[in-house]
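Note that one protein chain is taken out, while the other chains of the complex remain in position.
By written order: A and B. Residues from 1 in each chain.
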Amino acid sequence: MKAGKVRRRTLTYAGLGAAVAIFLTGCGTQFQLLNPAGPVARTELNLFDISIVLILIVIVPVIGLLLYIVYRYRDIPGNTAPYDPHFSDNRVLEFIWWGIPIIIVAILGVVTVRTTISLAQPPGSTSNASPMTIEVTSLDWKWLFQYPGHKLATVNYAEIPVGVPVQFILTSNAPMNSFWVPRLGGQEYTMPGMALRLWLQANQPGDYYGHGANFTGRGFAHTTFHVIAVPMAKYDQWVKHVKTTAPALTLTGYKNLAIPNVVGELTYSSYPANSFYNTVMNDGGRFMPSTMQVETSLHH
Amino acid sequence: MPISHLSHWGLLVTGDPLLYGADASIILASVGIVFVLTYFKKWKWLWREWLTTVDHKRIGIMYLIAAVLMLFRAGTDALMMRTQLALPNQHFLGPEHYDQIFTTHGTIMIFFMAMPFIFALMNIAVPLQIGARDVAFPYLNAISFWLFFFGAMLLNLSFVIGGSPDAGWTSYAPLAGLHFDPGPGENFYLLSLQITGIGSIATGINFLATIFKMRAPGMTLMKMPLFTWSIVATNILIIFAFPALAVALALLLIDRIAGAHFFTIHAGGLPMMYINMFWIWGHPEVYIVLLPAFGVFSEVVATFSRKTIFGYKAMVSSMLVISVVSYFVWAHHFFTMGGGVSVNSFFAVASMLIGIPTGVKVFNWMFTMYRGRIRMKMPMLWTIAFIPCFVLGGASGMMLAVAPVDYQFHNSYFLVAHFHEMLIGGVVFGMFAALYYWWPKVFGFILDEKWGRWAFWFWNIGFYVCFEPQYALGLMGMQRRMYTYPSGMGWTALNFISTIGAFLMGIGFLVMAGGIVYSIFKGERDLTGDPWDGRTLEWSLPSPAPHYNFAVIPTITDRDQWWTLKEQGKQDTLRPRPEDIQPIHMPKNSAKPFLIGVAFFAAGFGFVFNWYVLAAAGLFCIVILLLVRSFEYHSDYHIPVDEVVHTETALGRL
Partner (left out) sequence: MAAIVEHTHGRVEHDPRPVEYTVKDDSLKIFGFWLFLATDMILFATLFATFVVLRTHVATGPSGHQLFDVQGFIEETFILLTSSFTGGMSTFFMRRGSVRGTVGWLLVTAVLGASFVTLEITEFLHYVSIGATMQTSAFLSAFFTLVGTHGAHVSLGIVWMLAIVIQLFRYGITPATARRVFIVNLYWHFLDVVWVFIFTVVYLTGVMM
């Protein structure tokens, strides 16, 4: 008897320990969405937490109640639970279970709308730095980053300074893809002929995994890229280094990039003037000025 | 880099041992079927009793068989995907094959498994529940079936001829356009869905007319069984949603075969429009397959708790609210397409709102069990298993409705886990509950409980082992539709566990099939017609029901008519009295629905390969067959009183 109790307790502790271990390792950086490295991802994670709590208010009682009801009213001989075959109507109960979800949806709706509005704005800067812009073009099967501020370009990686809000302006010169850097924030589609804006910001230096999230064909699994956040001084150094050492991206070079294949990381000290703008316009942008979320900033 | 060569496509798909294996087994199976039919001299029987039938019960059975076969096929696709993803950097499938397989998996599961399954249930149960002898348009019903059947054949044919579609079951332009996706695979997708979709629209019209116009006297709308109500809600969705899909598919096809510019990148095409049109159909579609499952649960839960359904009116209104609101949530499938603050807010809140009536239904089911007597038979087990699964899936759905959270989870494995939890835990579990529930009514014997329980536990454990890790994979940033993934991301262990779960479900399927085979020979025969102590009209009939269903159309006074009569000890009022029997007006069998299916198949196949002569011939035959039908004035007959009396006597009802 006693031995059994002890063994059960040991098992309980072992189980708890395993759960805690999983939880701890689980919250290691491999759970990228639970480890935000910037304000956007942090806001989204907070909202995720709020929604979990609100939803648990409903689902925990539901599952508990289900287990209780199924056990209590099972059809076995000698079950003393009341049997009332015509119990089919109860205003109070129905009022409760229409009411509670309505309240929860109301709360969730309000925080959702507020967050949706706030995420369309630049995230609060930690260093009062003015926002910077990077133009992103998804190609088959690679990512082209163009820095209009420095007139330099990279493929499959982007360096950004820590603490600076970055405005990614997204388009595609291939089937649509989706630009996603989980630890910095949620994704946004890259659409041919459209220029969509996504605000992200890194608050700590690091090499952040990014990937296309919308299927684009055979090479899709290889549309990985990296966003490397470094302190401002290092970032300036990197820019200087690129401007002095990297080759230029020519029109021919751009055409070669547009060929469907998989390439590694590339760096260019310059790119053809207006190439991002022209891509958007040529892929249909000229027909739909309303979808240019960022039209004014495009022309340079 | 691994992907440097373009996929070759000729007429016959070649170059892979897996495919040769599949080819060989398809040929062997076909030869086997032909041999068995010839050996047992069954061709005539097949033609007369099945291929030309217009009887809703037989059409229901054919839908059911097709749905189970397609579940097997698309389930095999799923297992191949899970095998490929069990470990990182595998080469069991290359990107070309993986892309094709996840495309056909989704396409078949939705269009050729879930849809025929709900059509099977509608056909099997609705006329019997409302006291009708057939559907409103039996001939059209047969056409619907054959359009579905030949649509399914066309898509499955792509596996061996021409190559399967590979742009995902959503087939987003411009990826699915000719420029990025040459080859016939995508054409197969567009045409097979177009053909089956026409059939679905016809079914929607047919069952609405049946339910609104052919109910037994006394059965007012608010006395209809809840399953029938769910079919009303579903069919309203079908007739208003499927035309949008028809247009989306047609325009993409016109782009591909006529060089138009609806969704191309150049000359003003607008890919975003395809996505909108697809989901204007696509979200209602989720409820098209889910609502009938809700109807099944409502029937099962009341029957096996021996209790009136709780909150009938709330059940009806919640289904109707769902069917209306589900038209206004489509953009939640692309919160990340730059819709802007107001669009995203609107669709986020609308998507959350739909959770309210759905949640109310869950409470109503639970309070139907409350103060009941719950019998743990197979249909009830599946219903009880459904609730926690659906509640979890609904919870993750609520999170995905929160637009900013969706920015993170969209297109990740979190999303994959969510919709499988809804579509397996909701739809498939519901279909299984229905399968065990109505099986004796259809075939006259009960499916074995022991086999059923083994299958049940394999399925359920397999389900959670397969999909719960995928939520975590989503949190780890794994995208859907990757044919492989690198090691070192921490994704390996969870993927491996998920694969184990998938195979457990595969075993569950086999055990289920084994249980069916076992029950055919050894299953308990249903001699009463009412094996579950049922509540609605279909259980007042013998199992299987005679082909005219009701010798005398009953008059309805109560919601649970059969149950009420049993409580009052007046079951005999539903037995026919000889003096009430009149000649019964029935539709004649016809070969034309089958031939229309063949003609659609020929036309579709012609368009797939741009063989316009064949396509035109097919379309011409369709018009001719429709005209011939228009000239047909004697497509019905009367069963004489003697024959009805004879049949009823043989069934022991007179």
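Definition applied: a residue touches a chain if its C-beta (ideal position, glycine included) is under 8 Å from a C-beta of that chain, and two chains touch if they have at least 3 such contacts.
This one's a predicted model, so the numbers in the text were calculated from it and none came from an experiment.
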With the missing chain put back, one of B:176, B:195, B:226 or B:251 would touch it. Which one? B:251
Contacting the left-out chain: of B:218, B:259 or B:652, that is B:259
Residue of B:102, B:117 or B:137 in touch with the missing chain, whole complex considered: B:137
Sole residue of B:277, B:447, B:545 or B:595 that reaches the chain not shown, by the stated touch rule: B:277
Given the contact definition stated above, which residue among B:239, B:341, B:376 or B:614 touches the chain not shown here? B:239
Where the missing chain touches chain B, by residue: 136-137, 140, 201, 204-206, 208-209, 212-214, 239-240, 242-244, 246-248, 250-251, 254-255, 258-262, 264, 266-270, 273, 277, 280, 552-553, 580, 582-585, 623, 627, 630-631, 633, 636, 638
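Going forward, only the chains that are shown with their structure count from here on.
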Please give the residue numbers of chain A that touch chain B in the complex, ascending. 26, 28, 30-34, 41, 43-45, 47-48, 51-52, 55-56, 58-59, 62-63, 65-66, 69-70, 73-75, 79, 81-90, 93-94, 97-98, 101-102, 105, 108-109, 111-113, 115-117, 119-120, 140, 174-176, 178, 180, 182-183, 185-189, 191-194, 196-197, 209, 211-222, 224, 261-263, 282-284, 287-288, 291, 293
In the complex, go through chain B and note every residue touching chain A. 1-4, 7, 95-96, 99, 166-168, 172, 174-175, 180-181, 265-266, 268-272, 305-312, 314, 334, 336-338, 340-341, 344-345, 348-349, 352-353, 355-356, 359-360, 362-363, 366-376, 384, 387-388, 391-392, 394-395, 398-399, 401-412, 472, 474-477, 479-486, 489-490
